[in-house]
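Yeah, one chain of the complex is gone here, protein chain that is, but the others are all in their spots.
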Amino acid sequence: MSSITLAQAHKVIEAASAKATEIGVPMNVAVVDAGNNLTAFHRQDGAWLGSIDIAQGKAYTARAFDMPTKDLAPEAQPGGSLYGIEASNDGRIIVFAGGIPIADGDEVVGAIGVSGGTVDQDQEVAEAGVAAYIA
Amino acid sequence: MSSITLAQAHKVIEAASAKATEIGVPMNVAVVDAGNNLTAFHRQDGAWLGSIDIAQGKAYTARAFDMPTKDLAPEAQPGGSLYGIEASNDGRIIVFAGGIPIADGDEVVGAIGVSGGTVDQDQEVAEAGVAAYIA
Amino acid sequence: MSSITLAQAHKVIEAASAKATEIGVPMNVAVVDAGNNLTAFHRQDGAWLGSIDIAQGKAYTARAFDMPTKDLAPEAQPGGSLYGIEASNDGRIIVFAGGIPIADGDEVVGAIGVSGGTVDQDQEVAEAGVAAYIA
Partner (left out) sequence: MSSITLAQAHKVIEAASAKATEIGVPMNVAVVDAGNNLTAFHRQDGAWLGSIDIAQGKAYTARAFDMPTKDLAPEAQPGGSLYGIEASNDGRIIVFAGGIPIADGDEVVGAIGVSGGTVDQDQEVAEAGVAAYIA
């Protein structure tokens, strides 16, 4: 299994943080590796305290199901095919935007999770992080 | 970072409790500091036992996201952008009214959480507490 | 069942806090009622953050077994008759000094838990709190 390294994760976090600074919203940013274990986490000064857990949860969820957490959101709603999924995995599942898998070609090597703003802001910052990944 | 003191928290709780007495509904009232750690808690005689945890959760949530829990309520509903958020933060997130940040100018120094009545009553009592905060 | 009131608990906490101030060690002080539910909690400015949970745990434990937590300590040690007891009750059991039942005659009406210094200091402050209880 290929997995993101700390050096790669650090670059991802730096790129995400730069985007957060650009849009003026301090963010919590987490990166997990291919084994879904925390590799790195940064909380920008003033970022929401409640988002420390959520950023990590988004990264965990994105790797847990190898899909953006944004795509889980509709299925986790009442009537959706995955309704109730957030009760699994010891409370680490987050079903709204901001978590994205990081892939090297077809292989998922980790994931990023961002929390601190609106879900659209979180998603934008997470995308900036993923874009900075170099295999 | 500035943080609420015990003496300040006590005044906040006394003011909230006075309002609760005025409207005739015994309340649980909690105050957390800037680091989101419990500073003081009072349960008025006869207040709901299940609200001991909820009052603390509301204070925690208000500081976790630096906003009134009332404002989280619509977004946490089915179809809302934060649906499922209460599964995060180890069960400490409460997504209905009664939790309000306490600020010194622009800086959040703590939060109050109130539980024991209807959400409107909880909110009214929490507001009375916040109004008594003196920086 | 008789139970300590908030007003009585408040007096207990004030007396304990005065003793803590006298010995120069900021303390966390919790009081539970006869139903072993939290009635009041105060953290003095600068008191250990890790003792927020421990003070509440000591009060809970003292009421849980209607004995000072100090008396549980030897029995909870390896070889003791209650070895392992701290794994019960969802992590709320504390098996060292600082928790004391509060009684009205023969009837336990609540308990105090103190944490923030050495166990001897915690015990001294808890005793000052209990002494201030007036049925």
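By letter and in written order, the chains are A, B and C; residue numbering begins at 1 in each of them.
The definition used in the following text is that a residue touches a chain if its C-beta (ideal position, glycine included) is under 8 Å from a C-beta of that chain, and two chains touch if they have at least 3 such contacts.
What you see is a predicted model, and the numbers here were worked out from it, not measured in a lab.
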Open item on the list: Just to verify: which one of C:Val95, C:Val109 or C:Ala128 makes contact with the chain not shown?
Closed with: C:Val95
Task: Missing-partner contacts on chain C, residue numbers - done: 48-51, 53-54, 57, 73, 76-78, 86-87, 91, 93-97, 118-119
Task: Sites on chain A contacted by the missing partner chain, in the whole complex - done: 5-6, 10, 35, 37-45, 49, 52
Task: Absent-chain interface as seen on chain B, which is shown - done: 1-3, 33-37, 90
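As a convention for this text, only the chains that are shown with their structure count from here on.
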- [ ] Report the topology of the inter-chain touch graph, choosing from line, ring, star, complete and other.
- [x] line
Task: chain B and chain C, separation of their C-alpha mean positions in angstrom - done: 25
Task: Where chain A and chain B are represented by their mean Cα positions, the distance between them in whole Å - done: 29
Open item on the list: Multi-chain contacts only, two chains or more: what residues does chain B have there?
Closed with: 35
